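The following block contains the structure, expressed as C-alpha cells.
Not every chain is included here, but those present sit where they belong.
Chain lettering (A and B) follows the sequence in which the chains are written, and residue indices restart at 1 in each chain.
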Amino acid sequence: MIKKVLIANRGEIAIRIMRTCREMGILSVAVYSDADRKSMHVRYADEAYHIGPSPSNESYLVIENIIDAAKKSGADAIHPGYGFLSENAEFSDRCKEEGIKFIGPSSESISKMGDKITARRTMMAANVPVVPGTTDPLTSEEDALKVIKKVGLPVMLKASSGGGGKGMRLVTKEEDILPSLRAAKSESMASFGDDAVYVEKFISSPHHIEFQVLADSHGNVIHLFERECSVQRRHQKVIEETPSPLMTPKVRNEMGEVAVAATKAANYQGAGTIEFIMDDNLNYYFLEMNTRLQVEHPITERVVGIDLVKEQIRIADGQKLKYKQEDLSQNGHAIECRIYAEDPDNNFMPSPGTILHITEPLGLGVRHDGYVYEGYEIPIYYDPLISKLIVWGIDRDEAIQRMKRALFAYKIMGVKTGIKFLEKIMNTPDFVEGKYNTQFIEKNKDILMEENKCDGDCKAIATIAAFIDYQNRLKKVKDRIHPDDVNNNWKAFGRKRNITRL
Amino acid sequence: MSLEINIDGSSSVVKLITQDGNNYKISVNDEDYDVDLVEVEKGVYSILYNNKSYNVELTPGNKPKTYTINTLYNSYDIGILDAEAKYMKNRKSDDLDDDSTISSPMPGKVVRVLVKKGDSVKAGETVIIISAMKMESEYKIKKDRKIIEVLVNDGDTIDGNQPLIIIE
C-alpha cells in the first residue's frame, strides 16, 4: 500500500489532496518554490522540500526537481493535482522509470488525449459522437464546398496547426465559404507556416457538459454522472453545478455509457473527465478528455458521496474499484463557485496581494476548499484562485439559496475578488431558471455589471466608519508618543496634531 | 471634531457631536446619525443604526488617507480630505489620465498586441492582452491617444512592470 505521497502542486488543490492522505493514514510531502515558503500547503504537509525559484517553469514544472524531492523523501507515489505537470506524458513516464507511482494515467493515454486530432480519431473509432466535420485538411476549394455541404452550415474553418483563434473563421452563408477559406488559409500560413485547414460543424451557444469517470487497472470503468460547466468567462469556468438543469435521465444514461466507452477507448486509468458540448436539442459531441482531477470535482463528490482523491490513490495502488455503476446515484444538487483574486470592475484583472482579513462561510451544506490565511500574500506567479465554495441542497432551489447565503457571508479584505459578481449570477433569472449556455455571461452582462443599490444609509454608514477609524488612528499615533517626547517630535507629528484641532 | 470626507467622488462634512462609550452622535452633511459603533476585529466595525446591523470593513487604500470600505453589499472608495490632502489634491493633475507607459504588475505572457506604432486609439479601446496568473487581461486606454512605441510582440514572456507600450 502507498505510504507516502508527494503532491507536485500548491494552493487549494495541494491541501485538498493532503487532507485525503491524512484520512488514509498516508504521509504527505509538499514541494515549494521560493514564493511559497509561507504557503499553507507547506504548513499542512508532513514534510516539505524546496524545488526552486518562484516562476513555475523553474520549480513546479521542473520534472528533475520534483523527482529529486520524491527520492529524498522516500515518497512511493506522486499526485500531480491539476495544472502544472498533471497532463505531462513525460512526467508520467519518468515516475514509472523511477519506480514511483504516478497518481494518474499512463503517458500513452495522456498523449493520445492531449493531441486534439488523435483524440478525435480515437473517439470516432469508438463510436463516440464528435462534432461533425473532417479531421483531414481540405484538399481543394471544390473539396471544401462538397464537405461543407455535407456537414451543413454554419461551420467553423479551423487551421490544423491552429490555436488561440488564429486561422479560424465562422461561415454562416454559402457565398462566404470560399472567401473565408482563403482568409483562413492565408492567416494560418502567416501564423504557423502551414495552410492546412479543416472543417467542423459550428454549434452556436452550446452547453458545456462533462462526465466524471473512474477507471482501475483491472479494466473496470464507471462514470459519476455529469457536471454542467456552461457559466464561463473567456472560456474559463466560473460556476459549475450537478445535476445539469438541462439533462434528462435518458440522455444522462446514454452519455454516461458513451463516457465509459470513451474512457475505455483511451485505455485510461485513474480519474478523468470527458468533456462534451451540447446543443439546445440535447445533441452532444465529444470535445476533449481531461486526463486529471478537475478543479470542479467537489460537486461530484458531494452528490455521489465518493472522495475522488481517495479513489485515485486506490487505483494507483492497483486496487480494484470499490463501486459498481449500479451502486451510484446522484443525491440532491451541488454548485461550485470559484473565488479568484480578481477585479470584476477592471475587466477581471488578477488582483494579487496580502489577505488582511478573511471570514469564511460555514454551516449546513457548505464546503469551502481554500488555502489562504490572514497575513498571507497571494503570489504573482501562479493561478489567482483563492478558494472554491461548494454548496449542497436537497434540490437546485435550495442549493442556489444556500450559495447566496454563503457568498453573502464570505468576506475577504486586502485583495479584490469576484464574490459580488458571483452573487449577481445567483440572482440572474436565466441562471435561477436553469436556462443558460456558454453565452450566459455575455448575454446577461448588463445585469451582472450593474452597480449594487444601496438603501440610502449605507453611504453615510461607510462615511461614519471612515471618520471614526481615522480619528482612532490619529489618537493611537498621539498616544504612542511619550509626553516628554512630544517636543522632540514636534516636526514629525505637528501636522497630525493640527488635524485633530480642526 | 470635524472632517471633510470624499466618498465615491462627492464630499461630505462629518462632525462628531457627542460620544458616550460605543454610542456616537455624528452629523453627516448636517444630518444627525445616532450609531452604536465598535471595532470588533482589526479594520472591521460593527455598527448598529436604528437597530440595523452593519458589518463594515475598512481596507487602507493605495494612497495615504484613503480607504476602500465594504458595507453589506456595496464597496466605496473613501478619502479623508484634511488640509494637507486638499493642498495635495489641488497640485495634482487630472486623476483620469493614463500613465504614459502601459505595463503589467505581474509577470506573464503577451497574448496579443492590438495596436502598432503611430496608431490613434480611442478611449476605452483595448491595446494589449496579457496572460498572467493563468488569466487573460485586456489593457484599455482611458482617453483618445496616439501609440508612440510598441515594445513587445505576441507571445513574448514579460516581467512584472516591464514597459510594454508607450503612449502619448
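One rule holds in what follows: contacts are C-beta pairs under 8 Å (C-beta built on N, C-alpha and C of every residue); 3 or more make two chains touch, one makes a residue touch a chain.
Remember, predicted model here, so these are calculated numbers, not experimental data.
You only see one copy of each chain, but the structure file as a whole lists A x2, B x2.
Keep this in mind: only the chains that are shown with their structure count from here on.
Rounded to a whole number, the gap between the C-alpha centres of subunit A and subunit B is 29 angstrom.
Here subunit B touches subunit A in the complex through residues 1-3, 5, 7-8, 12, 14, 16, 24, 26, 28, 31, 33, 35, 37, 39, 41-45, 47, 49, 52, 54-59, 65, 67, 69-76, 78, 80, 82-84, 105-107, 111-112, 132-138, 140, 160, going by the rule given at the top. By the touch rule above, subunit A contacts subunit B in their complex via residues 55, 83, 164, 234, 236, 340, 342, 347-350, 352, 356-357, 380-384, 411, 413-414, 420, 452-454, 457-472, 495, 498-500, 502.
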